[in-house]
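Structure below; questions to follow.
All protein chains but one are shown in place.
Order as written gives the chain letters A, B, C, D and E; numbering starts at 1 within each chain.
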Amino acid sequence: MFMHNKKLQYTVRVAEPNPVLGSLLLEQFGGPDGELAAAMRYFTQGLGEDDAGRKDMLLDIATEELSHLEVIGSIVAMLTKGAKAELAEAALSEAELYMSLTKGGDSHTQSILFGGGPALTNSSGAPWTAAYVDSRGDPTCDLRSNIAAESRAKIIYERLINITDDPGIKDALGFLMTREIAHQKSFEKALYAISDNFPPGKLPGIARYASTYVNTSQGEGDMTGPWNEGEQWDRIDDVAGNLPVDGGSGGASIDLPDPAAKAAADLMTRTRSRPDHDVTTGADLGAGPGAGRMSGEDLGGAEDIAGAARQAQAL
Amino acid sequence: MFMHNKKLQYTVRVAEPNPVLGSLLLEQFGGPDGELAAAMRYFTQGLGEDDAGRKDMLLDIATEELSHLEVIGSIVAMLTKGAKAELAEAALSEAELYMSLTKGGDSHTQSILFGGGPALTNSSGAPWTAAYVDSRGDPTCDLRSNIAAESRAKIIYERLINITDDPGIKDALGFLMTREIAHQKSFEKALYAISDNFPPGKLPGIARYASTYVNTSQGEGDMTGPWNEGEQWDRIDDVAGNLPVDGGSGGASIDLPDPAAKAAADLMTRTRSRPDHDVTTGADLGAGPGAGRMSGEDLGGAEDIAGAARQAQAL
Amino acid sequence: MFMHNKKLQYTVRVAEPNPVLGSLLLEQFGGPDGELAAAMRYFTQGLGEDDAGRKDMLLDIATEELSHLEVIGSIVAMLTKGAKAELAEAALSEAELYMSLTKGGDSHTQSILFGGGPALTNSSGAPWTAAYVDSRGDPTCDLRSNIAAESRAKIIYERLINITDDPGIKDALGFLMTREIAHQKSFEKALYAISDNFPPGKLPGIARYASTYVNTSQGEGDMTGPWNEGEQWDRIDDVAGNLPVDGGSGGASIDLPDPAAKAAADLMTRTRSRPDHDVTTGADLGAGPGAGRMSGEDLGGAEDIAGAARQAQAL
Amino acid sequence: MFMHNKKLQYTVRVAEPNPVLGSLLLEQFGGPDGELAAAMRYFTQGLGEDDAGRKDMLLDIATEELSHLEVIGSIVAMLTKGAKAELAEAALSEAELYMSLTKGGDSHTQSILFGGGPALTNSSGAPWTAAYVDSRGDPTCDLRSNIAAESRAKIIYERLINITDDPGIKDALGFLMTREIAHQKSFEKALYAISDNFPPGKLPGIARYASTYVNTSQGEGDMTGPWNEGEQWDRIDDVAGNLPVDGGSGGASIDLPDPAAKAAADLMTRTRSRPDHDVTTGADLGAGPGAGRMSGEDLGGAEDIAGAARQAQAL
Amino acid sequence: MFMHNKKLQYTVRVAEPNPVLGSLLLEQFGGPDGELAAAMRYFTQGLGEDDAGRKDMLLDIATEELSHLEVIGSIVAMLTKGAKAELAEAALSEAELYMSLTKGGDSHTQSILFGGGPALTNSSGAPWTAAYVDSRGDPTCDLRSNIAAESRAKIIYERLINITDDPGIKDALGFLMTREIAHQKSFEKALYAISDNFPPGKLPGIARYASTYVNTSQGEGDMTGPWNEGEQWDRIDDVAGNLPVDGGSGGASIDLPDPAAKAAADLMTRTRSRPDHDVTTGADLGAGPGAGRMSGEDLGGAEDIAGAARQAQAL
Partner (left out) sequence: MFMHNKKLQYTVRVAEPNPVLGSLLLEQFGGPDGELAAAMRYFTQGLGEDDAGRKDMLLDIATEELSHLEVIGSIVAMLTKGAKAELAEAALSEAELYMSLTKGGDSHTQSILFGGGPALTNSSGAPWTAAYVDSRGDPTCDLRSNIAAESRAKIIYERLINITDDPGIKDALGFLMTREIAHQKSFEKALYAISDNFPPGKLPGIARYASTYVNTSQGEGDMTGPWNEGEQWDRIDDVAGNLPVDGGSGGASIDLPDPAAKAAADLMTRTRSRPDHDVTTGADLGAGPGAGRMSGEDLGGAEDIAGAARQAQAL
């Protein structure tokens, strides 16, 4: 069971109102790498986990992330507290309120729809979705996902710190950013506490495909490195010449039983395209009296479209 | 620029129609760990990448994932080809078609809405969303996200292999699963080819918070392990006693300028709750003549609600 | 700050595995009226609330809802624990695993994608979205939204109780259902502790429109009741004859400055429809040799389409 | 059946173009508390309703809300009419058009994607979703949801009125706002015309849990009021000491049959974490030559991260 | 199988950084009419297509659209390359970075969340969703959908060209726009190569309803044209007088078997509204001491709400 202490994990001191900054910080409140995503990621994993050590760790960190959600939400609430009251009380003229809402970011929606409260959206107003949570119920996957998620959260905090000059906010964000580093370290330790964690799952791969690198992107800029060259790798450069890799036909096939086979044949017949049927089309009909406008001359390269645009304006 | 060869990377041989299985396989076509998500993840990273080696690798693998999208989509198309034709041609009676659609999974939607073609949804019909793509523009984050994504994709393929007994499908899924292992290896190599990759980004953490483990979940089941104990860790067990960690007040504060401060005071006054105002409420009004039904007796534990349900049925 | 005790608020005793039931119960885990929605609704309100009494209540209840999320998630985890392990270990044959996954509900996705863990989706697999959270930052609105939300949650629990015969689950659901009743009561009391709570907000309505009932749906079935008749209501039955209600033109107008006015005129001219231009269309072109199939005879009523369908099958 | 009269319910007079204001007003066109949400909420309830009085009322109000959708959409269409034409006709220079699009709000998307027409999105461009509609098929729930929804819509209109100084728009918004008040009154009357409306549904709660208030959030700021104290309430302050409330173990349990039990044991064994396995991790590998940068000194409180940021810039 | 050549299909030359323009161009990267939508639309159709000619065409165009995705994404990457680096390296002061992020559009999210890389969102930050893809598995539908989609994409490019004065970008957008025209032409040709393509599908319509035009919107502004008048049309102007069109009752009915009929009767009885039950409601309770504020006087028309607003401010 959860319990709550009214003190924040980290003190929030905001120097002055800034609803636009508040709306940017929502990225870590209701964004994909934000604290709700983190908390729900670890909490859902914890509920389904049987290993006592991992379960404990997941619940510890999930609970801390909820507390971080509270810290970041409290920062946003402070930044928007003034704007919230001014709009609710109609304390400024309409023109002033309008201007305060359209200063940038997506703070307009936060003011109009959410009344200045912290909203579970990202900085563009996209509502948080559980599609952000990639718990899969396999610990070697889930821990890797957690490592990656902490890594992303760290970088978002770093970016927010880089755009903020309010020292109190910078300080709290620095705390939150650092905790992501600590959590990443815990998840790394937990991953390697599973003695055999690669490949994830139980089923081994097929050896001859597991060490092949397929060089599908070619041309100037082709590079080599430890990710595609060296002892661990067989590299295929002649991609087309090795199609398909299994030596089969490279096609897709199925044996359809009757009446499916008959229905499939009927469907093909009914909807077949006739390659010789080059008739007038809707587009031909619609090209109208101005139909010549596109076929008269070849306008050439970079200057073309600017010219065409001018021409269009002059019609 | 992309080009296409009509041969598949791996031959698809499907033994017999099974639209329900087809709808389950959509998990890797339009699901969060599916091939479109993989392709778009690496492609968007590749476009924004300046490092020649990583750019090349990301485009190689993105292109291969598009080819895997084609393989898994072709399997689905084969599995549903018969049902598609039978529905389009009305080749069976209404009752037979109805039954074929309601055999399980979400194949009903795939038949009715998508006409039996492979749809970019997961196995529950949730449309693919770019919210699945977590490219963040920092290579040490993005590579970790890629490692995690390959790891998840591997496990989904393993689960699909475990429920399939069609040898041709099992074989193609095995190929696809193995390629995820190979890609994970490439991304791991590329991560460590960045000499200083932890913590991600440029900004270091604050030392005293980076090695703290906060034991927020307590009670029977508390565990220790390398993730929270040992040389690298300071552990806080008395969480409440250490609130807030910064030694401040643990509150949230801001200095509001006028007129924001006045508006805030007005708003508080106007909407204040009066703790002494214990009046009749809407719920009190609505409890109606049956209002006593909940307060008469204490129904007790596990048998209560069953009893209450019976009582409700008997009213 | 949040803290966690490893004991659940209510003991979970599940009699036997049932992943389909587990997927139905997700409605209260990741569905719109589920516990995460409740917790986030109250938590976001609490963060933005300045009234000490309401803030305390909102955090109390938000924290309890998180604890309920844990209870319902634990029930789901128990119901799916067996299926999760069997799929991960491939402990049954492929055919048996396939059958266990396609028994109904959306448990197939929960198994394949989420590996049997509790997922933040509703019972159809739609991911939880913050669009479910309707906190608006005005206490008289938010409390009404909370009252409604508790009311909805109560009814969903009642439905789940009605379909469950496992006594331990029934019991825990009964507890959770009852807590929604208690929370509704608290929110009702808090709403009426605001002495002037209707209409919500600060701005009064315009008197002559606030008591008008517009009878827009007419015909057999027109009814009267306290919602549209009596002292409080003026009722408009001749809707069309009173258009518009403000006595104006009923049109929409704007004075466009130049050059906008000129551009608007140009746009109208360029894209005007010519009512006299009855020409062959794409559909006419496409009606093809079978064009007569629809115009030959009037097929009549209820038997028509069945007949047409037969005819189509016989082509 | 629906019919339409070309006159609006309320005349729309807009003084001058303002696409940014238009994009803010979308909140009530395609936002969660907007008119489409209202119309669809009542319409879906009306279709499923058997009580003649409520069915009539729901269809009356749904039809009026569609008419309000037309009013608010017409305001938006007027506000953007000039910008729409200027962009379509390329009537201004590229630089002027670019500037007109980037004045604020999300009007850029409304111009580029929707061509200046009213779009079913909220003011941040999030597309309207039926997830906003919380019809649940129980009248005592649905009426409460309607009351809450009208209450929210009223407050959004109030906010929009507060930021608008165009008298014609202010006037029309005032009409729309007032109608929400009237509708709320109707729904309240209809709720209490059900004689026994609390608790919603049929199943009574369990008496001893229905009057308990759980004080889960503690510390400075703990408050009492009619929502948690008084005759109706039993209050639990020693939360941890009363865990679980049912007197059981507070754990979650299930009896797994074979082979599920064996599979579960196998899974636990295969993926167990070894608490003694404190080995080098990926993060350790990646800390690189700069690994020492975080552990050298304790940077301290508020000044830390600013200092760290400076340091990072100076590297 | 897909392959990739590192040269773009069209050279990208960007004159100077402009992250806001970059965020607007996302409309064609991750927006509903953008290149990913196009590519996935044709690719999913191609996978399910059996007709050799159409399959080839669909794969040709899908592959080219992926190449266009690369071109538009490369433009965005160039436009944001500087901002990306400045934020990552903290190369400017916090205030400068904050200002560069809040210049307009939704470039703030692209910088903070996506780190300056091209993101699969539209210009408002709404993530791409497969709900944009309307492949339905019937060629005469799908080709019409493709024609419409190319038409929409053309117009979006035209709008973007109209707001851009960078000649290199204008040029590349002109190329992309023109290719949509070419693709529309191909799809038109392919549609008419199916000899009988209207109505789509196999089932003919019911003749007497296929040529009826129902004039449901009446009043000043009623118009005629080839779409509702002429030989092909029967027009119903007396809509209400012809309800229902089938000559039945116009009601909805079902014969419920027992016990469903009994349950339905019980449900109606339990939740019936009592039209005579005009009692005090929650809103009545909540109107409070200020209850008279709305009923005292009739404030009148356009000046009302402005007056009311002033009054509210003066309270």
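Criterion: contacts are C-beta pairs under 8 Å (C-beta built on N, C-alpha and C of every residue); 3 or more make two chains touch, one makes a residue touch a chain.
Predicted model only: the values in this text are computed from it and were never measured.
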item	value
Candidates C:G82, C:G115 or C:G282 - the one touching the absent chain	C:G282
Which residue of C:S100, C:S135 or C:S217 touches the chain not shown here	C:S217
Candidate in contact with the missing chain, chosen from D:A90, D:I181 or D:M223	D:A90
Hidden partner chain, residues of subunit E it touches	5-17, 32-33, 52-53, 55-57, 59-64, 67, 74-75, 77-79, 81-86, 88-89, 91-92, 126, 129, 131-132, 134, 136, 138, 140-141, 144-145, 147-149, 151-152, 154-156, 158, 161-162, 171, 174-175, 177-179, 181-182, 184-187, 189-190, 192-193, 198-203, 205-206, 209-217, 221-228, 232, 240, 243-246, 248-257, 259-264, 266-267, 270
Touching residues on subunit B - with respect to the absent chain	1-7, 13, 50-51, 53-54, 87-88, 90, 93-95, 97-98, 101-104, 106, 108-109, 111-113, 115, 121, 124-127, 138-140, 147, 161-162, 167-168, 170-171, 173-175, 177, 181, 184-185, 188-195, 202, 309, 312-313
Subunit C, residues in touch with the chain not shown (by the definition above)	20-21, 24, 27, 31-33, 89-91, 94, 103-106, 122-126, 155-156, 159-160, 162-165, 216-222, 239-240, 243-244, 264, 267-268, 270-275, 277-284, 294, 301-306, 308-309
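Here, only the chains that are shown with their structure count from here on.
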item	value
Subunit E and subunit D - chains in contact with each	A, B, C
Chain pair among A-E, A-C or A-B whose interface repeats that of D-E, sharing over half of the contact pairs by residue number	A-E
Chain pair, B-D or A-E, that carries the greater number of C-beta contacts	A-E
Centre distance in Å when subunit C and subunit D are each reduced to the mean of their C-alpha atoms	11
Subunit B, residues touching no fewer than two other chains	5-9, 32-33, 56, 59-60, 62-64, 67, 74, 77, 81, 84, 88-91, 126, 129, 131, 136, 138, 140, 155-156, 162, 192, 198-199, 201-203, 205-206, 210-211, 216-217, 221-226, 240, 243-244, 246, 250, 264, 267, 270, 273-275, 277-285, 294, 301, 304-305, 308-309
